[in-house]
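The other protein chains are all here in position, but one chain of the complex has been omitted.
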């Protein structure tokens, strides 16, 4: 399929101006785009680059359309419109078919137009929805379910009984449904508690490379629709994450935490277990959440770097803060003794 | 095998009351259990739920046995007793046999009742103990050793020469025995130091999904019996972890650190290298250990989140702490000058 400025505009529901017949075959940045490329402007800082772009078309807000030397598609949210256009223009290469080196159980249910890559394994009772993509070396355990159009990257693991909705994207090496970390103490020993729940993932959920999402102990671990998780994130057993919440990389969420919808987590955050975070909470990078957050808003706890010599002095002062506070109290008392 | 209240009690060494012949086929929570399920009460907060449970039997302390509307198994530690019962009732599905798509070296030693999954690789000289489970796509390197009854999840890696004891559980994607991060500086360049040690893991050790444990440089990296590691943990070369120490996810331990027995680490902790932590140390989540800990006890260093506006003010104050201390000293001196 060849897109043109006009057909793209129609598909995206946008107005357009200029050469509607121009064929568009790819996307590129303002400065590197050529005459067959679509680009976009999302910030006034790029208006000079816009004036000089060699792109075939640009997605831009009405305010700045006059600066474009090429065809324009008009959008109030050029970045989101660009994202949708790029999805149309850059279709992923995934011919349907089961590679002869894949191991697919005879009683697995495999939909239409499914791609199962070399060395992938699909166990007994698993269901693979229409148009799904199972990457090379990926593993789908027994009775697991992969929704319509969902993609598992190379060597990703979806363990037995776990379920993913439609149009999800799981990057390489992610592990969904490993055993939760559950033990009962008995003297010095830890007695393992079998992890009998599953992971249930909604539609349009993305899971990053080498991210791990543990199965529940008795009930399930749940990710609602539209959740987006970056790489190397840990989601412990029985966590519940509300719709459209997004987390940047290296974040860890401990067991049974309940995180609301439309939250954002800025990366390398640590969220303790058995607490609740309401909807629309925004945690900055390196946040440490130790108790429930009951009000929407922005929260932080990371201390930014200083020159190491300064930092050492600051830490020493911090350790003597109790002493400093006592000295101030002492000064206040003396003064008040004097005035009486 | 069908368990009954009586046979479970006998096997677990517990007294029981009520219908001893009742068959028990599974476990469930107090509120979701049905008449064939075993459940447990470990906290007085659940006594009302206990009174209303539909479970066939409940593990409970003698004090609360009278509240149960069903058969009871009496235990001083109901949670540990439940863990052991659940292990009996929920046996994992792992038929013995070597999948035809697995690649097992002809001179590997494979014990009785071993499961080797599709596409697993067992290299030359490796030893797989009786009853071990090698998951789909898992890798056991040359001369590596997997103990009796030990399980490797899908796509887990046990590198050449590394050894795991009996009854260990390695979750999907874990990497045991990658090269340690060792370099000698030579001007601007880093010269790689071959990592010639191994990883030696004791019995009953659990290793979480995508956790990495590096082989030693010359000597070995060692995890003693009963160590439990959650997901996405990094154990660097030549670390030594004492028996029954447990670490929650996202923790990193740097090279040659020596951690005692029965320690707990609350997650996302960072432990620097070439230091020693004695037995029975408990590190809260996000702890940063920069020098040896010589006394048992509880340690912390994470700062909990604040509203971001408050946090910014606190950080600004923190940075001017030196100045604040100087002002207090100045006030003290003036006062003392006045009094003399």
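First chain written, first letter: the chains are A and B, and each begins at residue 1.
Operating definition for what follows: a residue touches a chain if its C-beta (ideal position, glycine included) is under 8 Å from a C-beta of that chain, and two chains touch if they have at least 3 such contacts.
Fair warning: this is a prediction, and the values are worked out from it, not measured in the lab.
> Check each of B:29, B:61, B:77 or B:300 against the chain that is not shown and name the one that touches it.
Selected residue, touching the omitted chain: B:300.
> Of A:56, A:153 or A:255, which sits in contact with the chain we cannot see?
Answer from the full complex: A:153 touches the omitted chain.
> By the contact criterion defined above, which parts of subunit B meet the unshown chain? Give residue numbers in ascending order.
Touching the chain left out of view, subunit B contributes residues 101, 103, 119, 121, 123, 137, 139, 141-142, 155, 157, 159-160, 173, 175, 178-179, 181, 183-186, 188-194, 196, 210, 212, 214, 218-219, 232, 234, 236, 250, 252, 254, 270, 272, 283-284, 287-291, 293, 297-301, 303-304, 306, 313-314, 317-318, 320-321, 324, 327-328, 331, 334.
> Pick out the residues on subunit A that sit against the missing chain.
So the residues of subunit A touching the unseen chain are 27-29, 32, 77, 79-80, 82-84, 86-87, 90, 93, 99, 101, 117-119, 135-137, 153-155, 169, 171-173, 206, 208-210, 226, 228, 230-232, 243-244, 246, 248-250, 261-262, 267-268, 285-286, 302-309, 311-312, 315, 318-319, 321-322, 324-325, 328, 331-332, 335.
Here, only the chains that are shown with their structure count from here on.
> Just curious, how far off is subunit B from subunit A if you go by their C-alpha centres, in Å?
26
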